[in-house]
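All protein chains of the complex are present and in place, except for one that has been dropped.
Up next, subunit A:
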Amino acid sequence: MGVQGGRPPAMNIVVLVKQVPDTATERKLNPADNTLDRASSDGVINELDEYAIEEALLLKEKHGGEVTILSAGPDQATDSIRKALSMGADKAIHLNDEALHGSDSLQTAYALAQALRTTEFDVVVLGSESTDARTGVVGAALAEYLGLPQLTLANKVDIDGGTIRIQRQTDDGYDVVEAQLPAVVSVVEKINEPRYPSFKLIMAAKKKPVTKLDAAGAEIDPAKVGLANATTETVDFAAAPPRAAGTVVKDEGTGGVQIADFLASKKFV
């Protein structure tokens, strides 16, 4: 924890925010390099990141301190950064470098880990996955790179002094997990209900500081990031064969029997 003595402890919280294509619009891959075609759909803040921001704001309200947004992405990512600031975060760091284009999730975790080394923090909070890549590995890889406790898939977070305790969502319930700060926390959407930015906060967000950071500034080894050095490679992609048009019937009293007949034709009953 940052401060000792007479003053209450204050916490430095960093929230990782990613801009992703809107799931409501059509998403495409770019045939030239098999990376996400960011021009083909609107960018929005990754939905789960809003829960991460909310949790950070709740922690700040409880323990004092500061919430910093860290986002790696191209120029357009500023939209998501502003949105995050308008929810109430204090400032932001925008890691933006052409060298990062096409980085896969492990490379992104490495780059974020390097960027995090440029700032002081007690907790890093992120969404447990993004709606575009959906790999769900960034939080774990980040903890690995930073050598910090991995408190991922949290649906509840409590901090008491230097100790952090979460409920980690599991397949059949949850685990209570404990660690000492600093730590990496990823959240699932059950954790809270993200707030809507107020008009006042939206206006205030325009004046909040956004620090630009490039790969060199974060001491990112250019040989470890970017499409050319990606750890994985998409060999090809194609539209999934469309599902054959199904049968649609209106229930006129025998809907259940008709489904049973269909299931029987498929040998399910």
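As a convention for this text, contacts are C-beta pairs under 8 Å (C-beta built on N, C-alpha and C of every residue); 3 or more make two chains touch, one makes a residue touch a chain; residues count from 1.
Just so we're on the same page, contacts and distances are computed from a predicted model.
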{"item": "Which of \"Phenylacetate-coenzyme A ligase\", \"Branched-chain amino acid ABC transporter permease\", \"Electron transfer flavoprotein alpha subunit apoprotein\" or \"glycine dehydrogenase (aminomethyl-transferring)\" matches, in UniProt, the chain that is not displayed", "value": "\"Electron transfer flavoprotein alpha subunit apoprotein\""}
{"item": "Omitted-chain contact residue, chosen from A:V67, A:V157, A:V188 or A:A218", "value": "A:V188"}
{"item": "Residues from subunit A at the interface with the omitted partner, ascending", "value": "23-24, 27, 29, 34, 48, 104-106, 109-110, 128-129, 131, 134-141, 143-145, 147-153, 155, 165, 167-180, 183, 188-190, 230-240, 243-244, 246-251, 253-260, 262-264, 266, 268-269"}
